[in-house]
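To start, the structure itself, in structure tokens.
The complex appears here minus one protein chain, its other protein chains still in place.
Labels run A and B following the written order; every chain starts at residue 1.
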Amino acid sequence: MLLLLAPLLVTPSPGDDDWTIQAATVHTVSGAPIENGFVRVQGGKIAAVGKGGGGATLECAAVTPGLIDLALGIDTGPLSVEQSSETAARLRASEGLDLFSYRWERALRSGITTALAQPADYDVIGGLGLVLKTGGAPTLAARLVKPEACLRGAFGAQPSNGNSIPRFQEPQSFYFRRPTTRMGVEWVFRKAFHDTLQGQGEDDPATAADHAVLRRVLAGELPLVVQAKATQDVRTAIYLKEEFGIPRMVLDHAIEAWREPELLKRSGVAVILPPFTADGRHADGFVNDSYFLPLDAARKLHEWGVPFALSAHEGAGAGARLADQAAAAQRGGLPLAAALEAVTLTPARLLGVEARVGSLEAGKDADLVLWNGPPLQPTSRIIGVLLQGRLVLDPRSK
Amino acid sequence: MSLALLALALAGGEPSAPREGVLQIQAAEIWTSGGERIQDGLLLVEDGRVRAVSKGKQPDPGLPLVRHAGVVTAGLIGLRSQAGAGGELQDDTRSVLPEAHAVHAFDPSHPDVARALAAGITALELAPGPGNVVGGLACVVKTSGGRVLTSEASLALSLTSAALGRSTGPSFFVFGAGEAQAQPDGGPESSERTPRGNREPTSYAGALALLRRSFAAGEGPFARARRGDLAVTIEAWDRHEVLRAVELARELGLAGAVRGAPLAGDPALVQALKESKLGVIVGPYSSGQTRPSLESVKTLAAAGIPVAFALGDPARSPQGLRLSAARALRAGAPAAAVWKALTEDAAKLAGVGASLGTLAAGREADFVLWSGDPLDLQSRVAAVYVDGRRAWPAQGH
Partner (left out) sequence: MKRLLATALLLASLVAAPLPAQQSGRLVIEAGRIVTQAGPDIENGRIVIDGGRITAVGKAEEVEKPWDATVIGGKEFVAVPGFVEAHTSQGMDRANENIDVAPFLDIRDSIDPVAYFFEDCLRLGITTVNVQQGANCVVGGRGMVVRPVGMTVEEMAVRPLFGLKLSTRPKGGKSRATQMQALRFAFEDLKLYLEGLVEKERDDAGYAKREALFQGRDLEAEAAQGRAMSGNAWKVDGLELVPRGALDERYAPLLELLEGRYTAFVHCGDPLDVVHALEVVRAQGILARTVLVIESDCWKAADRIAEAGVPVILEGGLLDVQRDPITGEEVETFVPRVLQEKGIRFALSSEDPNTRAPAYQAALAVAYGMERTAALDAVTRVPAEILGLGDEVGSLERGKLGNVLLCSGDPLSVAGWVEHVVIEGRLVYERAKDVRNKHLLEGVQPLGTAPPTSAEAGEDPEHEHEKKADEDKGGSEKDAGDEQKEKEDGGR
């Protein structure tokens, strides 16, 4: 059966964006699911949610909030991060975005309406990430939800990848100044925060700008989102959090976070889990090492009270999408309500955009996903998507 | 000029001594501004400049006359040309080279220049390559006689991936693999390119920061560009790069053109360009150019945004300009806009709009005698005049 995508760049005309969606179950996420409920959408916002209702213009088996992926990873690769310095905290990922890329439409088709865009992890501290919609006109003005939503960093082997020490010749490349190991990466982090606290090196305007951002992190205004795949990276990140008193930290791609329950609970970090793999193994990709993520990792985090989000890393094929990750997490024992929250409200809260997205409540953005069965199950799929009230995937098209 | 004629007339038609550098061309059709056509026209040229273009006027018997049964138009202008530069337009030492002048790479005796001339191109723009965030200053030169019209026509900037993370020196410790490749034919864009080297900036954000710093410090060409005295061209290929370039130009108040932009006709880009002081230099268009790309000229023209064609490497095809034009025409661009893209708007976007591009009093006397409509590929170049003198063919007529 062909699944044709309705045109996305639609200029809304008055009345175009008014919908009443009737569903056998309305999953608001903010409260209990509503049986035989409706959601009314007007002017790009949710106007009302409730039971019963009439005058349905769209019908489906279930409706959920639009999904949110904090690790979508649609970036321009190495061109999204300034590698002439290991710490580029002042630089904004918004300046290296390609909003014309078909990858956004693909994410939108898989139900992801809001995403976090960050610099790629080639630097230890890469820069400022932003929260944006995955659809709409291809300009930042049209898609922005929250500029400068987090500071991106990375532990592990990736930031030091490609760096090397000079051998027998004059150092020609700035890569020579850089860390080549995990402990070097940690040192760069520590130095950046230490220098910020000491106010060192701020006659250089770039450093001063970097420190200004780090101060915002220390003040709790910006969450620090760091890649921490391996157990040692998780521990390093948490030790640093505690040492510098960083109020908000999110561990991204945290494959082995499940091995450190005590540290997770005591530190209050949040976790973003990567896609599950068939055999639980995740190769590092930058060093000859691999890590293990059991299927019940999400359930464990849920039981420990650790806030966590699921992610799909741009997974596009059958079995690879964000909804499939939520299904896998349920297979590992996570209850449906928790799985749904992990792809909607929790990621919204972690980035501080829960006032606009993450649940079906009056006043929030009209980002909805329509399903042909119970959501996040292998026997159901996404048949419709609304983004800010516009129907971008039409459930009525055959 | 009219005073002289008046004097002549009052003198009762006596033939006076032939004046130096005066020439009359009588043609079945002369094209002037915006592709407006004058039937049975007379072009009067003196001292390398156009004196007058008139309709139905009898030529002065005392002055040299060239009769041409076909069309006479202003000479074509080849932008972003490599002719005569011998590959010396891309310097890899530093990312910012505001004082590098492309004119120093120009060799007027190079055969490529003669080939361009024979194809009806009377002026070439040589610009620094796209591999530096600030490449230097473009020049405009004539294809005959080696005359440099201006050695500082515009400041060449680049916000394309080719300018990011380039390599310097030996490549032992080069990071990544694969040269950054743009998609000149307008096909699907790749959002990810791996930089080959280690020269900063390595990212779009870094390049923007570098440009803001350079323009803020405001010396030399940067200051003149901010004041509006110097045009700026920004190389940008993928649509997001074009959008970024246009937004930066608006932020810094720069005027000039975007170079590359195969998909400049995208609605979001047209919207942004309309609100800026930038035109677009597109092409050269190849036989594999996608339809959305070819239709850009039509869309931009409809939105009132000046468009010009880039010549590229004339060694491959001296007819490259006319082929690009033909492809754009076939995709629906109006003939007037395409003609302007070859002449007037090309001059404007190259920063020499006051001197070149049309046949009007006071402009440079660079013109071409065609066997027919120059936009028709079947028409041939019969003769080319540069600075008022016949430059091609060298002998005979």
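Just a few scattered comments:
The rule we apply is simple: a residue touches a chain if its C-beta (ideal position, glycine included) is under 8 Å from a C-beta of that chain, and two chains touch if they have at least 3 such contacts.
No experiment lies behind these values; they were computed from the predicted model shown.
Among A:Asp18, A:Glu59, A:Glu105 or A:Asp195, the one in contact with the hidden chain is A:Glu105.
Looking at B:Pro292, B:Pro334, B:Gly353 or B:Gly372, the residue that reaches the missing chain in the full complex is B:Pro292.
Taking the complete complex into account, A:Ala283 is the one of A:Met183, A:Leu197, A:Ala212 or A:Ala283 that touches the chain left out.
When the missing chain is restored to the complex, the residue among A:Ala327, A:Val353 or A:Ala366 that touches it is A:Ala327.
Residue positions on subunit B in contact with the hidden chain: 186-189, 290-292, in rising order. Residues of subunit A in touch with the missing chain: 1-5, 102, 105-106, 109, 258-259, 274-283, 285, 290, 292-297, 313-320, 324-325, 327-328, 330-332, 372-373, 377-381.
Everything that follows uses one rule, which is that only the chains that are shown with their structure count from here on.
For the pair subunit A and subunit B, the distance between mean C-alpha positions equals 46 Å. Contacts from subunit A toward subunit B in the complex involve residues 9, 74-84, 88, 91-93, 95-103, 119, 127, 137-139, 162, 164, 169, 172-176.
Touching subunit A in their complex are the following residues of subunit B: 161, 164-165, 168-170, 172-173, 175-176, 188-189, 191-195, 198, 200-206, 208-209, 238-240, 243-244, 266-268, 272.
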